[in-house]
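All protein chains but one are shown at their positions in the complex.
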Amino acid sequence: MMRRMTRLVDHQTIWPWLLLLPLAVYLLVFFAVPLIEVLKMSVTEPKPGLGNYQKVFTGALYGKVFLNTFGTATLVTVCCLIVGYPLAYLMSNTTPRRAMMILLLITMSFWTSFLVRTYAWMVLLGNNGPIIWLIEMIGIADPPGLLFTRFSSTLAMVHILAPYMIMNIYSVMKKIDPVLIRSAESMGARGGSLFRHIYLPLTAPGIANGAVLVFVICLGFYVTPVLLGSPREQMVAGLIGNQIEQFLAFGLGSAMAVVLLVITLIVLGIYHSRFGLDKLWG
Amino acid sequence: MNTFVRWLGYLFVIFIAAPLLVVVPMSFSTSSSLEFPPPGLSLQYYEKFFSDPAWLRPAWNSILIASATTILTMILVIPATFALVRHRFWGKGIANLMMMMPLAVPHIVMAVGYYSYFGELRLVHTHLGVILAHTCLSVPITFLVLSANLKGFDRTLEQAARSLGASPRRVFLHITLPILRPGLMISALFAFIQSFDETVVAIFISGRGAETLPRKMFDSIRQEADPVIAVVSTLLFVAVILGLLAPQIVKAVQSALGRSARNASE
């Protein structure tokens, strides 16, 4: 009897759905519903209508914050690429032992809570910190404060997100067959042309992966910009937090959250249509 | 060109390493401000951390919440991963996407949602609320790790066990589960870390009742930059190093044990 039952179930598509059901229900109740709640609040709080969105799209402050967020995310992505590419290159063109050490360092950095890393940058860039001290040594008498500026938050974000870029580029770069490079060199490719014709096309998927990840995470970054950034140059996530915590403006905060979500999903959607999302975190 | 890129690489190695290097000395500082290098060395902030309930309670909360999140996540994700890796069925693509969605939504957006939704359910400032939210956020990474493991699982092992006389239930208990154990442990570890490190949602919903360590750290950095934060950072950092070196340590211990066992048997 039991056997017949399982047989019956197994042969249809019910069995996998039975296995999926608990999680599906869970995600519906504790993930989808809160998300819909945000959507709902954006058009009902404080009064029904699209007033909140009107504010977001016409208010000078909000537009500036969105632009600033985009600009910062782009800048951070580019900086991560500038940091990540030479590092990945170094790792794939040095002794295995040294590559291993660098890999360990990067993994360590990756796994260290970004609160810890944010704090570390506060120490490094603080007024009693080593970098200010260095600048004073050079002879600049009264250096400007580095902390709580766009510079400090960008620098910390690059440091926090660079591992994503490095690991993605490294994973494709180490797969490049050295024979390929040697044969390209034997055909006369040097320096720039070697990079343009061999390295760049072969590492492009890693760059794309890393860039999308860094960009998307940066768009919604809350902690580091709030702690290290300039209060006058907020990013979207920080502003949303402000609206909720300080002004209890749930409607406006939700509307910005929805816009942020839509932008994030558009970026991921473009990536998905070209490469497939499953590759992004794989 | 080549050497230039290499030197640039080494420069960035320093960039990556520098912040990790300042934290540990800071924790032994005598100064109450962010002074580096520290003017003197002491253990006063360690003492403070280990005696101050304002720090110990969040640490304990975080361990509790992360453990519960791990268990709940595994209970939900294990069957779902088996379904998604081993079966073909209608709606599989959507199901796959559903598993990954929590990774695609910025945490600040979820934080706003939970703040309001859990407010209605009276779950704000409770352990349960944070656990429920963290479980959602832990699903994708746990699923990714586990499904990679399950995909690499050689199913002929199960066929072999069947042909050798094991019922499906016994195949699962004797073969599938033991072989998948390392993968299960790693994915559980990922779920734990995801919850333990999660900051944004915790800032919004953990409140005073279930304050987590990241929330306490965030508040501390924002308000006074209490040097105890360096102690916490050092402890977390040491945990990461131990975690990364754990496989090597286990291997070393095993080989040492194996050697002594062999010696004993001879």
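A few points about this structure:
For reference, chains read A and B in written order, and residue numbers begin at 1 within each chain.
Note that contacts are C-beta pairs under 8 Å (C-beta built on N, C-alpha and C of every residue); 3 or more make two chains touch, one makes a residue touch a chain.
By our rule, contacts and distances are computed from a predicted model.
One chain of the assembly is not displayed; among "Molybdopterin synthase catalytic subunit", "ABC transporter ATP-binding protein", "Threonine/Serine exporter ThrE domain-containing protein" or "Anti-sigma regulatory factor", its UniProt protein name is "ABC transporter ATP-binding protein".
Considering the intact complex, the chain excluded from display touches B. In the complete complex, the hidden chain is touched by one of B:40, B:53 or B:165, namely B:165. Considering the whole complex, the residue from B:156, B:223 or B:248 that touches the absent chain is B:156. The set of subunit B residues touching the chain not shown comprises 154, 156-157, 159-167, 170, 174-175, 178-179.
The rule is short, and it goes like this: only the chains that are shown with their structure count from here on.
For subunit B in complex with subunit A, the residues that touch the partner chain are 1-2, 5-6, 8-10, 12-13, 15-20, 22-23, 26, 33-37, 75-77, 79-80, 82-84, 86-87, 89-92, 95-118, 132-133, 135-136, 139-141, 144, 148, 193, 197, 199-200, 203-204, 214, 217-218, 221-222, 225, 229-230, 232-233, 236-237, 240-241, 243-244.
Interface of subunit A with subunit B (complex): residues 13, 15-20, 22-24, 26-27, 30-31, 33-35, 37-38, 41, 83, 86-87, 89-91, 93-94, 102, 104-109, 111-124, 126-130, 159, 162-163, 190-192, 195, 216, 219-220, 222-223, 226-227, 236-237, 240-241, 244-245, 250, 253-254, 257-258, 260-261, 264-265, 268, 277-278, 281-282.
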